[in-house]
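And then chain A:
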Amino acid sequence: MVPVTYYVALSAVLFVIGVLGVLLRRNALIIFMSVELMLNSANLVFVAFARLFEGLAGQVFVFFVMTVAAAEVAVGLALIVAIFRSKRSVDVDQMSSLKG
Partner candidate 1 sequence: MPVLEPLIELGRGLWTTFRSMFERPVTYQYPEQKRPVRPRYRGRHVLKRYENGLERCIGCALCAAACPADAIFVEASENTDEERYSPGERYASTYEINYLRCIFCGFCEDACPTEAIVLEDDYELSFTDRRSAIYPKEMLLEPVGPEAEPTPQRTPPGLYTRAVPEMEDPKD
Partner candidate 2 sequence: MTNLVLFLVLAVVAVVTALGMLLSRNAVYAALFLVLNFATVAVFYILLEAPFIAMTQVTVYAGAIMVLFLFVIMLLGAERLPGTEPLPWQRPLAIFLALVLAVEAGYLLFARRAAGGMFASAAPDFGSPQAIGTMLFNRYLLPFEVTSVLLLVAMVGAIVLTKKEKGGRE
Partner candidate 3 sequence: MDSALILEWVIKSAILIFVLLTGFAYLTLFERRALARIQVRIGPNRAGPFGLLQPVADGLKLIFKEELTPAEADKVLFTLAPVVTVVPALILAAVIPWGRDVTLFGRQVSLSVADLNVGVLYIMAVSSIAVYGIVLAGWSSNNKYALLGGLRSSAQMISYELALGLAFVPAILLADSMRMVDIVEAQHPWWFVVIQPVGTAIFLIATLAEVNRAPFDMPEAEQELTAGYHTEYSGMKFALFFMAEYAKMIVISSIAATLFFGGYLGPGVDRYPWLGPLYLFIKIVILLFGMIWLRATFPRIRYDRLMAFGWKVLLPLALAVTFITALGIVLEMLWLIPVLSLAAGLFTVAMVHRALRRKAYARA
């Protein structure tokens, strides 16, 4: 069997990659994808610990995280589309003014 530490380590690596994506990339869509990656790495840990402690609460929580992620994506992409309409760009450096 694979020890749970491996899963946590993998998830940490994925999380760090997600953080890097948010910090390094300027394309709002890719920043968004990186956030999804971070959520996913957290989910992986949840499921791993649910398996370790034989409790389903972790899996149920993953279920909720997915729902929230879906809601977040719907609103976030709508925002990006709206910003693109006014600025013709999805570059986060250009979203510097408070008014569209």
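On how the list was made: all candidates are chains of the complex that A comes from, given by their letters.
Note that a residue touches a chain if its C-beta (ideal position, glycine included) is under 8 Å from a C-beta of that chain, and two chains touch if they have at least 3 such contacts; residues count from 1.
Everything numeric in this text was worked out from a predicted model, so none of it was measured.
K.L.:
Which option touches chain A in the complex, given 1, 2 or 3? Just the number is fine.
P.N.:
Spelled out: of the options 1, 2 or 3, chain A touches 2.
K.L.:
Under the definition above, what is the set of chain A residues touching candidate 2 in their complex?
P.N.:
Chain A residues touching candidate 2: 1-10, 12-21, 23-27, 29-30, 32-34, 36-37, 40, 43-44, 47-52, 54, 56-57, 59-60, 62-64, 66-75, 77-82, 84, 89-91, 93-94.
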